[in-house]
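The complex is shown incomplete by one protein chain, all other protein chains being positioned as in the whole.
What follows is subunit A.
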Amino acid sequence: MANDDISLTVEPGEIHALLGENGAGKSTLMNVLYGLLQPDEGQILVDDKPVRIQGPRDAIAAGIGMVHQHFMLVPVFTVAENVMLGAEQTTGGPIGFLDRRRARKLVREVSDRYRLAVDPDRTIEDLPVGVQQRVEIVKALTRDVDLLILDEPTAVLTPQETQDLLEVMRTLKAAGKSIVFITHKLKEVQAIADRITVIRRGRTVGTAAPDTSEEELASLMVGRSVLLRVDKGAAEPGAPVLEVAGLAVNDDRGHRAVDGVDLTVRAGEVLGIAGVQGNGQTELIEAIMGLRPVVAGDASLDGRPMRGLSTREILRAGVGYVPEDRSVDGLVKDFTVAENLVLDIYNTAPYGTRWVVRPEAIAESARARIEQFDVRTDASGGAAVGTLSGGNQQKVIVAREFSRPLKLFIAAQPTRGVDVGSIEFIHRQIVHERGEGTAVLLVSSELDEVLALADRVAVMYRGRVIAVVSPDTPREEIGLLMAGVTTTDVATAGAGTAKDGQPDD
């Protein structure tokens, strides 16, 4: 059961934050409100009148709009086409010829009224994520909704785009719209919410005022007190382990995604890569791991060039790797936990040879790993790994990678979609590995995670490392770097405010 006896009241003109961990049931609740899921019990009241919401059409009719975490936009359509879809402006008549002129006009009107700066004629796939999100908001507003649900809206935004979004939310509030703001980020809640409802394991566990402290909110959310900072001593960097020089890599569409990156990761330090998703981090890591062809440049491990090595050779040379998309690249979902724990070494002693595997040896080592890494599953590891929660799946991967002697550990989004308890555990493991003298390369789109773990922070923007800074650098400065504004540009940015209000692109 994802939701169990939840009550939530949203007042007109209110920004109501719904705070909860990954998997707490926030999205389920909102999908019920939006008619994508049907409740087993309970009712929904709009303006004190009970309504039955059996589908998105009913929800829209009841004045409820939703901006999904994964945007519901057709990438090859224009903004206007996406906005009109489902409620098309037509020239009338049974055939329903589209009236694109009227649709464009409507988009412009709504965009101007709420200062969203959306151009109706642009194609969605050419727009940056922040603008796509505003298109989603326009889509809801053209349908005259009174309540707007924003599902984890800031997960994909730069800190500056997040500020823009908060500004938009204030404008909407001033216009009398109510907003449900779903998130697990405490700072944003404090910045904007009028009221906070915290849910945990499918139940409402309390409401709070926005001036509640971060620690209190966090413990409400998790159900016990949480350590928000990672305990770690100062790094003792040794010799360079990974050296990347002038690396250039293309993405799947053949566009240059990594454009001349130089990096050095030393033994016993964590180098964190900060940056908004899609600025080349994925391709950089894949290229280092031998999963993606290198166009130019080179990477070397302990001075030995890695180019031309197969991924298996790279792993066997002492590299541990936590891939970004664990369910696709990290695990074989239908295999058991025990089998997944030896995916990298199933053909070496004692687990097997070139020709056979030894299930007893695999099961035995699985028992030890499950215990050591606190994986919540049956002790023998016989369950299919796909049945485990996100956090436990990730622990399986971390356990597998840490069971080889490592020189270099590469972790991409190691705590995405993982519960707070597992996050703490994985962070402690990474810090411990650093203490053993392993070089750690960490990529995360969660700036907090990078700042908590890294000894040095490299900021990636459009395929380049535009700065390497200390994790003590003010968040605002790193945020600007993530948006591509280097220190010299900051002054220019201040002067450039006169250009505000132009359509972004």
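We take it that a residue touches a chain if its C-beta (ideal position, glycine included) is under 8 Å from a C-beta of that chain, and two chains touch if they have at least 3 such contacts; residues count from 1.
Simple rule for what comes next: contacts and distances are computed from a predicted model.
K.L.:
I want to check something: the complex is missing a chain, and I'd like its UniProt protein name from "Cytochrome C oxidase assembly protein", "NADH:ubiquinone oxidoreductase subunit L", "Nucleoside ABC transporter membrane protein" or "Glycine cleavage system H protein".
P.N.:
Its UniProt record gives the name "Nucleoside ABC transporter membrane protein".
K.L.:
Looking beyond the chains shown, say which of A:Gly13, A:Pro39 or A:Pro56 touches the absent one.
P.N.:
Spelled out, the listed residue whose C-beta touches the missing chain is A:Pro56.
K.L.:
Among A:Met66, A:Val118, A:Ala218 or A:Val465, exactly one should touch the missing chain; which is it?
P.N.:
In the complete complex, the chain left out is touched by residue A:Met66.
K.L.:
Which residue among A:Gly42, A:Pro75 or A:Gly435 touches the omitted chain?
P.N.:
A:Pro75
K.L.:
If the hidden chain were put back, which of A:Glu14, A:Glu88, A:Asp329 or A:Glu477 would touch it?
P.N.:
The missing chain is touched by A:Glu88.
K.L.:
Name every residue on subunit A in touch with the hidden partner chain.
P.N.:
Against the left-out chain, subunit A lists 31, 34, 36-37, 55-57, 60, 66, 68, 71-77, 81-82, 84-88, 90, 95-98, 117, 128, 130-131, 139, 158, 160-161, 163-164, 255-256, 462, 480, 483-485, 489, 492-494, 496-497, 499-502, 504-505.
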